[in-house]
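The complex appears here minus one protein chain, its other protein chains still in place.
Moving on to chain A:
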Amino acid sequence: MKWHKRFTPWLTKHLALPSDVILELPRITMIGQIHVYIENHQGLVVYSETELKLKTNKGYIQILGSSFVLKMMLPEEILVEGTIDEVKFIPA
């Protein structure tokens, strides 16, 4: 496992492999203030009009804002629409 942790950063650095795939990190795409598209998350924890909290393998992502609507939910993807104020990473 230790060997694995050291090996994967090296892969992304030298072989230019996408880091979200190799490191199992969430990929967050934002369109201005209105859309957030999160891939590679591990499940929804909290959802309300003003807050969205998603689990990832290294903690949580918290998105704050107002009038949130989940435009689409798939096992590892989520698309949020609304007015986004903050995107926060909360380590576990």
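Rule of thumb we're sticking to: a contact is a pair of C-beta atoms (placed from the backbone, for glycine too) under 8 Å apart; a residue touches a chain by one contact, two chains touch by 3 or more; residues count from 1.
The rule we apply is simple: contacts and distances are computed from a predicted model.
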Listed names "Sporulation protein YqfD", "Amino acid ABC transporter permease", "Spore gernimation protein" or "Peptidase family M23", with the criterion being the UniProt name of the chain not displayed: "Sporulation protein YqfD"
Of A:Ile31, A:Val69 or A:Ile90, the one touching the omitted chain in the full complex: A:Val69
Residues of chain A in contact with the chain not shown: 43-44, 46-49, 68-75, 79
